[in-house]
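A protein chain is absent from this complex, but the other protein chains hold their places.
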Amino acid sequence: MAIANLGLNTLGRLETLPPDWPGGFWWHWLFFTVVIIAFVLLLVMGFIWIERRGMGRMQARLGPNRAGPFGLLQPVADAIKVLIKEDIVPTNADKIVYWLAPVIAFAPALMIFAVVPFQDGALLADLNIGILYVVAISSVSTVGVFMAGWGSSNKYSLLGAMRNVASVVSYEIPVLLSIVGVVLIAGSLSLNQIVLAQDIPFILLQPLGFLIFFVGGCAEIHRSPFDLVEADSEIVAGFHIEYSGMKFAWFYLAEYAEALAISAIITTLFLGGWRGPLLPPFLWFLIKVFAVFFVMVWTRTTLPRVRIDQLMALAWKFLLPLALINLIITGIQVLTWPVALPWVMIPVNFAIMAILVLLWSKLFKLGGGRVEV
Amino acid sequence: MALKTEPFVLNIGPVHPSTHGVFRMRAILDGEVIVDMEPIFGYLHRGIEKLAEERTYTGVIPLTDRLDYLAAMSNNLAYVLAVEKLAGIPVPERAEYLRVIMAELQRIASHLIAVGAFLNDCGAFFTPFLYMFREREKIVDLFEMVSGQRLLYNYMRVGGLSHDIPSEFLPALDKFVSQMPGFIDEYDQLLAKNEILLARSKGVGILPRELAINISASGPVLRASGVKWDIRKVDPYSIYDRFEFEIPTGSVGDAYDRYWVKVQEMRQSLRIIKQAMGQLPPGEVKSQVPHLLHPPVGEAYGHIEAPKGELGFYLVSDNSIAPYRCHIRAPSLMNLTALREMMIGWKIADAIIIFGSIDITMGEVDR
Partner (left out) sequence: MKFERYGKGIAKGLRVTIKHLFRHPVTVQYPEQRLNVSRRIRGNELIWDKERCTGCATCAKSCPQGAIEIVTSKGEENNYIVDKFEVDTGYCIFCGLCVESCPYEALFMGYAYERARYRRQQLVLAKEALLVSDERQPSGYGRPKVEATLPQQTLLLYRDEVKK
C-alpha cells in the first residue's frame, strides 16, 4: 500500500522508513541490495577460508597456504577454477530442470538476508513477520536440490535428493517450535524487535531452544554430522554429481551461503545480534557470526555421519518432544512471572534442559536396523 | 493400497572413493534397502602366481611385497617361512627376534590404516584417518631406516634378513613404543564411545560364529565373531611361543567389534615389541644360503597371522631355481565370501561401513 502511494514521487518520505535514513525508498532498497550481495559473497569466501584452514589445523596439517598470504586468496582461486571449467551436461538430463536447479537452490539463501538486522534499524525491509518469512523462504531451496537430483538422470543423485527432502521436511518442525519460544519472550516476530529485546542474550534464557535450533539448523543446511545428502564416501557427492563449472559454483556457494544464513539467524535470535559494549555493532555481528560458524566447523571435523533413518528418528522422536516441552514451559514462565522473568528463567531453564536431555536420551530408542527381505 | 515400487540396480562401481581399491558391488536396491548384492572383483589381477614360476626363490620376494601392499613385511615373512620349511634352512636367533619386531610393527601400521579408513567411511571427515597416518608415518620412518623403502620393503631373505639394523634403530623404537599407548588412548577418546559411531556400527553387519568358521574366515573378522583363533598361539611359527600376549576377542561380530578388536590388537603388539626388544641377542642376521637355491623335491605350506588374517604360501618345488607352483592363500579373499549375507537387509550407508570393517586390500584378493 505504501508503494501504491508513491506514483512518480520517488524521493518522498514514507512512514515505513526508519526516521534517520536519508533518501527515499528506492535508494534504501538499492543500497541494501548491494550491501547484502557484497556481504554474502565476501563472507562466503571468508567462511571457505576458515573452514579449510581451521579444519586443516585441527587435523594436524596446514590448510591451504600458497594462494596469497596465509592462503587468503584460496577462495578466489577456487572461484576462478570453477568458472573456467568445462560445462558438462549429461545426455539424458532433463534440460530445463537441470539448468534451473542451481538458481532455485541458491536464491533463497540470499533472500533470507533481507530481514537480518546489521545495526539498529539497518535492514532491507523491517517486516513485522520477519522470522516467519525466513522459515518460509528457507524451505524453497529443497525444491532446487530435488530438481538437481531428478534432472541429472543418475541414480546416485536421486538417492541424495530423496534424502535431502526427507531430512529437511523432518527438521522444519522442531526448528520452528524452538523459534516460537524466542518469539514468546521477545513479543514480536520482527527480527529487529527481537534483537532490541535482548538485554540478556536469549541463549541464557532458552538453552534448550538454542540446542534444538543449532542441531536442526545443521541438519537443514546438510552439514556434518548430517551431510548424508552429499556424503563423500557413500554416494559420491550426492545431488551435485553431474554438475561442473558455473552450475557447480552455484551449489558450492549455496552451501556456504546457507551456512552463513543459519549463523546469522542464530546470532540474531540467540546471541544478541549486533549488541555489544565497545566495538561498532557491525563488528559485533561479524564476530558472533564467525564464532557460530567456527563451532559448525569444529563439529564437522570431529563427528561421523548419521544414517538417514537415524536422522529422522532424531528429529521426530528426540527433538520434537523436547521442543514441545520447551514451548509449554516457556509459555508458563512468560505468563506467570512477567516481571522477574530473567532471574527465574535462567536457572530453571538450564536445570530443565539438563534433566530433559539426560532423561530423554535414556528413553530414546533409535530403531531402524536390519530389514527382513 | 500400497504404493507400487520396483527394485533398481546400482553399481557401487570399481571407481569409488570408499571401495578400498578397485572392487565392484552390484547391488539391487529397494529404496535404500539392499535386497541382493553381487561382488565382482578381478580388476587388479596381475598374475603374481604365474610370475612367481619364472623367478628365482629370492626374486619372488619383491613380488610378494605387492600382494597386500599395506603390510609388506608380513607377506615377505610368510613366503620366506614357506621356503625355509621347504628347504630346511635354519635361521639365526637375532634374525628371528628382528623378524618378530618387524612383523608386529607392521601389524600396528596396517591396523592404523584399517581403523582410519573405517572411520573415514563412517563419515568423520578424514580427521581420525590423518591422526593415524601421523603415527603410521613414524613406523614407516623406522622401516625406511632399516630397508631403504617406505612401502615395499623387500627386507626378509631366505635364511634371515637382508641387512642388520643400524645403531639408531633401537633408541627410536624405544621412543615410539613409549609414545604410542598415549596416542591410542587419544583415538579412544576421540571416537571409541562416540554416540554417532555406536549408533552407526553396533549391531551392523553381524557375522554369526558358525558362518565365520564355515567360510574359513581368519584374522580380526573371525576373532570379532567370538572364535579365539590366532595362528600365533595355535600353531606358533618363528619364536612366538616365547612371548606372552593376549588375543582380544569380540562377542557379537558386528562392525564395532571388528574395530574394537583391531585397536586392542595394536596394544598387544606393543607388548610383544617391548618383550622382543629386551631379549634381542647379538649375532648375524642371515645364514649362509647359496645364491641360486635348489630346494629338494617336495611341497610346503607356510602360514602366518598377517594383519588381515591367515596368509599362507603353498610352494611346490622340483629341484630347480624357481618354484614349480606357488599358490597364495589370501585372507582378504576368504573373508570376502560372506559379504552378501552380511549386507542383505541393510541400507547403502551400512553397506559401505560393513565393507570397510572387514578390511580388505584388493592387491591380495586379485593377486
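As written, the chain order gives the labels A and B, with residue 1 at the start of each chain.
Basically, a contact is a pair of C-beta atoms (placed from the backbone, for glycine too) under 8 Å apart; a residue touches a chain by one contact, two chains touch by 3 or more.
All values reported here derive from a predicted model rather than from experimental measurement.
Taking every chain of the complex into account, the chain not shown here touches A, B.
Considering the full assembly, B:134 is the residue among B:134, B:267 or B:325 that touches the omitted chain. Summary of contacts with the chain left out: across B:38, B:195 or B:241, the touching residue is B:195. Between the chain not shown and the residues B:42, B:88, B:166 or B:283, the one that touches is B:166.
The residue from A:54, A:68, A:90 or A:276 that touches the chain not shown here is A:54. The chain not shown here is touched by just one of B:56, B:216 or B:238, and that residue is B:56. Within chain A, the residues in touch with the undisplayed chain are 54, 56-62, 298-299, 301-303, 357-358, 361-362, 364.
The chain not shown here touches chain B at positions 55-56, 58-63, 127, 131, 134, 137-138, 141-142, 144-149, 154, 162-163, 166, 168, 172, 175-176, 179, 186, 189-198, 291.
Note that only the chains that are shown with their structure count from here on.
Taking the mean of the C-alpha atoms as each chain's centre, chain A and chain B sit 45 Å apart. Interface of chain B with chain A (complex): residues 8, 10, 16-18, 30, 32-33, 35, 119-127, 130-131, 134, 190-191, 194, 196-197, 199-200, 203-204, 344-350, 352. Taken in their complex, chain A has these residues touching chain B: 55, 58-61, 155-156, 159, 224-225, 227-228, 231-236, 300-310, 366, 369-373.
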